[in-house]
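The complex is shown incomplete by one protein chain, all other protein chains being positioned as in the whole.
To keep things simple, chains are lettered A, B and C as they appear, and every chain counts its residues starting from 1.
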Amino acid sequence: MRPLSLALTAQRARDGTDALTRRRVLIAALFLGVFPWLMPYKALAINVLIYGLYAVGFNLLYGYLGMLSFGHAAFFGTGAYGCGIVVARWGKPWFLAIPAGVFSAAVVALAIGYLAIRTRGIYFAMVTLALAQCVYYVFFQAESLTGGENGLRGVNVRSISLPGVSLNLLRPTTKYYFILFFVVVALWIVSRILASPFGAVIEAIREREARARACGYNVAAFKLITFVVSGALCGLAGALNAIHLSTVPIESLVYETSGLAVIMSLLGGTGTFFGPFVGAAAFLLIQDLTALWTEHWQLIAGAVYMIFVLFFPRGIWGSVLEWLYR
Amino acid sequence: MSGDVILSTIGVTKRFGRFFALRDVTVAFNRGSLTSIIGPNGAGKSTYFNLLSGALSPTTGKIFFEGRDIAALPQHTFAHLGIAKSSQITSVFPELSTVENVRIAAQARRVRYNFWTPRARYIELIDKAQALLEVVGIAHRGDLPARALAHGEQRALEIAMALASEPRLLLLDEPTAGMSPVETRTMMDLIAGLAAKRTVILVEHKMKLVMGISQRLVVLHHGEIVAEGTPDEIRGNDTVRRIYLGGRKF
Amino acid sequence: MAASAGVAVALVPSGFAALRAQQVPIRVGFPVPLTGPYGAEAKDQVRAAQLAIAEFNESGGLKGRKAELLVRDDKLNPGEAVTRTLELIESYKVDSIVGGLSASVQLSINNVTKERKVLFNSISQSDVINEAQDFSIYTFHEALNPHMTTGAVGRYVFPRFGKRVVFLAPDYAYGHEMVRGFLSVGRQFNIQVLAQILHPLGATDYSTFFPRIQALKPDLVCICNFGRDQQLSIKQATDFGLKRNARIVVPILLYTARVAAGPKAYEGVIGGTSYYWRLEDTIPSAKTFNDRFRKAYGGAVPSDYGSLGYAGVRTVLEAMRRAGTTDVARVVEAMLGLKYDFYKGPEYYRACDHQAVQSVVIIESKSKDMESPADVFNILHVEQPAQTHLRSCQELGHTA
Partner (left out) sequence: MTLAPDVLALQLLTGLALGALYALLAIGLSLIFGMLTVVNFAHGAFFMVGAYVGFFLYGLTGSFWASLVGAPLAVGAVGLVVERFLVRPLYGRGLDYPLLLTFGLAYVLVEIVRILFGKQGLPFDTPEALSGAVDVWVGYFPLYRLFVIGAAAAATLAVWLFIDKTSYGLIIRAGARDPVIVRILGIDIARVWLAIFGIGAALAGFAGVLAAPLQGVAPEMGDTVLAEAFVVTVIGGMGSLLGAVVAGLLVGVTISMTSLFAPEMARVCVFALMALVLLVRPQGMFGRAGLLS
């Protein structure tokens, strides 16, 4: 059970009366602005942005609505392929490709969500997993469009012309800020949603679904909408990843990628605004640094998860909050 | 019977597999009345209550609310029709603050699919939630998470949440279950006060409790209505006495 | 960033540039899958690559400028490989990338180096890397490709062991390319294809395919998969008694996989390879390479994929030495001019697709008369390098 102080803090966050909460997007933007200089190298910092957004999108469904999905790779991957195909196969510019990625992820989320929200608990997790595997298979087989196992190459967005400026995305710092722009916009949207009446309802559904229904809320509709928004956010992360890597690996769609969202969220702290981001950063850093000095990095990574589960069950950010508001 | 019937069930039957939980229940409830549905455990009271609140749909039969057949409508629409319930098992949003619990319930009538406006912007909802907490007597606990409330307070919170949707019909399922005598007293006073302004249907198995405040009683047994009438009529009814109290006088 | 650094070097006086060149080593990035199922191959590649670096440095480097190897774990994941390649290029300003073990990793690295004009020598099998669409003038392909391998194996087995053929291949580009290669060479010998069976990549149970294959009564079963898929399918085929009436042929017979699976399962299996250490019996450069490797690593012999790590790094360094600079355009030119025999006999890079034209070794797994645990294959035949064994430049889409 969470300590009362933490519940109160969380409530102030919901009400938007907490200073940290009212400025949370600004704080995130400022921190992420200097973040690349805290990381070993830029490409890793960009990975944190992208997987952080991916985990935030997932956490909207899992942490706030309380539904555990094992199929979010389907949205990350569809977003990546949607964006990648528009650039690499159809030769269209980035400003069409990114929305195309988000949109295709949302469509897939609508289809999967429509079927999956009839089930609950562990069965929901398994249905999303199964349907995501089917999505994987479709993209794997559509080799002429997706490149199949070889992945989709040639998602090359070298430079971006905006009125007055031209951005060279081959420069890592420029690429970082280009991607940061989208991530901050997405965080702002998530923050608004969480603070809105809609956000209040999804938390109520997490707390007690039957009661929310009795209050007069169409729970199925709220679940489906949240599922689609969550899928679209993960799709945006995928689309940005396609531009970052300039390829789309088929690994974007495997179930390990779905698992990544779960792990990152839990590691950082589910149901908190910054938690998933912190989790993504911690996860990628642990992996990156340990892989440099030992081939057995998975031993360390595995042990770290276990320690967190046993001793810091609220995740890194959740534990920080708890300590702050003792 | 007067013409102003707010709710009626006509020939309502609910079957689970081969088991009949309710059989051919026909009752009418007048606007502004306080009716109690009583009966021993397993009589079908909770099933009946779930049908009235939309949690279940009848196998056959019709349920009319203000002249409209609502038997097949999804549960979440009931609150918008003007029907609210508080259930037998305490059902609040435990991690959310007490005032937020009521605010969310009140919000359902005002704004649902708004993704953008900060909820704090709807000041009238917060005021309304605070006022309802006053009504049920737990306004001083508004900031605590609901799970930190005492049992009786949680039941009061539930009633505040039910009231938040401004129901014309209030359904209360054993509102005093598990309460201490003091808490029970407070709760019954509260219910009596509420009944002055709206129609209330109360489900109880503690018969003594409802005798004093109910205008009418409906007695269920084995899924069927065995008696209905004023408290005095029921008190004098032999069938009720036999099946419900094993023949003892009360 | 890489480009601007290049400009900066060009702008400062040449004397200073020479001084700077002496201080900063030549950096070769080396992304290989150290963790995961091909960890053994990857480790061998690193060891062999380090040998090439050491040789280069001992022989004076590039006008005294030493080389160093920056090893990164690509985790067999293209996303990770790109991230690491970006790190190597952006943070370490590497002069070249050598590595990649799976086709998808190789192609994604290629995409990055192509855009950033960085020299890449790829040491993984794939046909796509030669094709015009993915071609980069900065990319060379030191490994064999499926077309060459299956061509050599097909030319050896089809006339000798029969024409009734069943293909069992994993359902992805690598498998499709292998089957296509076999079919292409098979046309010359009028083989009769009884069935082409695709299995999911990474399957663990192949037994479900064998009743049907047995019923078809083939002379040859071509199992076109790799790594653990290959180990499992061959072992299970043996259990099912497939070898009683048919011969099992694989395009690439991996040294490490054979050592791991043991002699029994692989007994009598025929396949191709880029390198087997017993080449030293006939080829002096192989002897030299093996001896150096043995000396450096406690008597061990290099594996096929391992030696590719050596060749991949050594050709790049040799080209830099000949060009007298690490300037990428001039190194590419020097690469194309190389005629080298570093470990397996003569090789050179074809101009249109930068594919290393080289010999293919046909080997058979043996179960008796082994002189040492490393003595696992008989060399049946060495097919000498010839451009005619490659797909033509036109076929690959290269104009000019």
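We adopt the following convention: contacts are C-beta pairs under 8 Å (C-beta built on N, C-alpha and C of every residue); 3 or more make two chains touch, one makes a residue touch a chain.
Predicted, not measured: the structure shown is a model, and the values here were computed from it.
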Displayed chains contacted by the hidden chain, counting the whole assembly: A, C
Chain not shown: contacting residue from A:127, A:152 or A:278: A:127
Identified contact with the non-displayed chain, of C:60, C:159 or C:200: C:200
Residues from chain C at the interface with the omitted partner, ascending: 35-37, 39-40, 171, 197-200, 202-205, 207-212, 214-215, 228, 231-232, 235-236, 239-241, 256, 259-262, 264-265
Those residues of chain A which, in the complete complex, touch the missing chain: 68, 115, 118-123, 126-127, 129-131, 133-134, 136-137, 255, 259, 262-263, 266, 270, 295-296, 298-299, 301-306, 308-310, 313
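The working rule: only the chains that are shown with their structure count from here on.
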Overall pattern in which the protein chains touch one another (line/ring/star/complete/other): line
Identifier of the chain whose CA centre is least distant from the whole-structure CA centre: A
Centre distance in Å when chain A and chain C are each reduced to the mean of their C-alpha atoms: 37
Between chain B and chain C, centroid-to-centroid distance (C-alpha), Å: 75
Overlap residues in chain A, where contacts from two or more other chains coincide: none
List of chain A residues in touch with chain B within their complex: 1-2, 4, 7-8, 10-11, 14-17, 192-193, 195-201, 203-204, 207-208, 210-219, 225
Chain A residues within the chain C interface of the complex: 40-44, 47, 140, 143, 148-151, 153-154, 156, 158, 170-172, 241, 245-247, 249-252, 291, 295-298
Touching residues (chain side chain C, partner chain A) in the complex: 1, 3, 34-35, 39, 73, 75, 77-79, 82-84, 86-87, 90-91, 103-104, 107-108, 110-112, 115-116, 126, 128, 133-134, 172-174, 201
